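Of the protein chains in this complex, one is absent; all others appear in place.
Now for chain A:
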Amino acid sequence: MSGGYAIQIQNVEKKFGEHVVLQNVNLDIKPGEFIAIVGKSGCGKSTLLRLITDLEESDSGSIRVMDGERETKKEGVKFLFQEARLLPWKKVWKNIALVSPDQSREAAVKALHAVGLEDKADAWPETLSGGQKQRVSLARALSSDPKVLLLDEPLGALDALTRIEMQILIEELWRENGLTVILVTHDVGEAVYLADRVVLIEEGGITMDERITLGRPRERDSDFAYFEDRILNRVLGRDSVPEKKIEFMI
């Protein structure tokens, strides 16, 4: 599988009626980068994600998806929603085959294998647990040959243990496939655990862009806590950003 696309977001503005949701947003995302966007609810982070696909249109500015030096269509940009959004009238493997390039059962089962659910190929989506559904949804996203994967709080509705499992799985799959991933989350710990870069959106604009210089796979140690605290304090508007030199981190 080829590497991910780059995304260039320039001066993007979005209004809903009179209400300005996003303004003057600039963000450069490299191919294969894992970016997390955090922020309080209603800050516009999900809207930004929807603008990157064509689910919403921006009022001004540009969002360009780049395949190397060339601008490309947004077809390789796939969304993973907060709810699994499986078609309840299709068995698990058919849900996946529907969006995969060759539509075969083999490819679907292979994708299910990657998320550890190959034995559920013939199950109906309604018989799965929330975590299983979300894993099927992830398998579906991966088998649709994505270059960019947009994750809109896909783990928000899952219990704590399932979340951790899914985070590990997402990181593994990202590393294997070399995709560009943009994760929207309100969980700063999740963002620091997964992302190369954490971007904070406040009142419609980017107010922080932090590179997470921790090695992978990440341990939840004191260095991890440093980044988590730093970003969390910023999100919550607290001043006490701990001073610590970046050199210690790596």
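What we mean here is this: a contact is a pair of C-beta atoms (placed from the backbone, for glycine too) under 8 Å apart; a residue touches a chain by one contact, two chains touch by 3 or more; residues count from 1.
Basically, contacts and distances are computed from a predicted model.
S.K.: Of the options "Sulfonate transport system permease protein", "Beta-ketoacyl-[acyl-carrier-protein] synthase III", "Pyruvate formate-lyase" or "Nucleoside ABC transporter membrane protein", which is the UniProt protein name for the chain that has been left out of view?
M.R.: "Sulfonate transport system permease protein"
S.K.: Kindly state which of the options A:Gln10, A:Gln23 or A:Thr53 is in contact with the chain not pictured.
M.R.: Checking the options A:Gln10, A:Gln23 or A:Thr53, the one contacting the hidden chain is A:Thr53.
S.K.: Tell me which residue among A:Asp28, A:Glu75, A:Asp159 or A:Glu172 touches the hidden chain in the full complex.
M.R.: Hidden-chain contact among the options goes to A:Glu75.
S.K.: For the chain that's not shown, point to the residue among A:Lys15, A:Lys90 or A:Arg197 touching it.
M.R.: A:Lys90
S.K.: Tell me which stretches of chain A touch the chain missing from the display.
M.R.: Touch with the absent chain occurs at residues 53, 55, 75, 78-79, 81, 83, 85, 87-90, 98-99, 124-127, 140, 144.
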